[in-house]
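The other protein chains are all here in position, but one chain of the complex has been omitted.
Our next item is chain A:
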Amino acid sequence: MSQAELTRPASVLWTFGLLRNELRTTLRRWRTLALLGVLAAVPVLVGVAVKIETGDGGSVGGGGGEGPAFISQITNNGLFLVFTALAATLPFFLPMAIGVVAGDAIAGEANAGTLRYLLVAPAGRTRLLLTKYATTMAFCLLATLVVAVSALTVGALLFPLGDLTTISGTQISFTEGLGRALLIALIVAASLTGVAALGLFVSTLTNSGIAAMATTVGLLITIQILDQIPQLDALQPYFFSHYWLSFADLMRDPIYWDDLVKNLGLQALYAGVFGSAAWARFTAKDITA
């Protein structure tokens, strides 16, 4: 065997083989499927609860201030279950699922010892990290879509569908409503990129997948609590979860962009800061596990 034969140039496309494999491998972990299952169950529970509570013709959350956003509208239009379900899962269930997947990304491989074999393959540290981040983002999108699709299905089965009224009181067609629902799902998925980067960074700090997952979810809960403490209002605009619920502004007519843009900017900041930190850490790390 000649040396020339062994140092053949790689096709640029071959480099994405790892990403394809990573996506498939992630979806084949029972843990991923369990997380998606929990996420799919939330809209079912909300939908059934609303149906039972309003079975006598009354309405939920009559005051409008109770329960997740949009819940009072579900009985009129099943499409609102999508918004309610996303509002209900965004504070905790969705980011927890992301935290588990991101926290496990590097630490889990280190824990199993498979990291050293990926690195001598050689997957390349930067390439592996990018692959892991891309996969985590894909999971953000998938998780959000699972919630949305499950909610849309349950909403269509249990409640009437039709034109809807925006928060501003104007009417939009059902098709436009569907479009807004999709846009909201994309914004919700994008809202999770900050947690994903944070989780990935934590994942490069330890060789224990469980520790990384627990730390990420712990940070998430801490931030959510701190975000409720009025004395910290100077800091709160920098918490990654601070503008999460701004996605409701997409249901205004016209759309109110201020907080949406702040949210996306904040997510980009987190992705930049913690992504760089993860890269700096991972590319310099001794892999002894």
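Observations, loosely collected:
One rule holds for everything that comes next: contacts are C-beta pairs under 8 Å (C-beta built on N, C-alpha and C of every residue); 3 or more make two chains touch, one makes a residue touch a chain; residues count from 1.
In the analysis below, contacts and distances are computed from a predicted model.
According to UniProt, the chain absent from the figure is "ABC transporter ATP-binding protein", selected among "ABC transporter ATP-binding protein", "Glutamate synthase (NADPH/NADH) small chain", "Amicyanin" or "Xanthine dehydrogenase family protein subunit M".
From the set A:37, A:113 or A:179, the residue in touch with the chain omitted from the display is A:113, counting the whole complex. Within chain A, the residues in touch with the undisplayed chain are 1, 3, 5-10, 14-15, 17-18, 20-21, 25, 28-30, 112-114, 116-124, 127-128, 284, 286-288.
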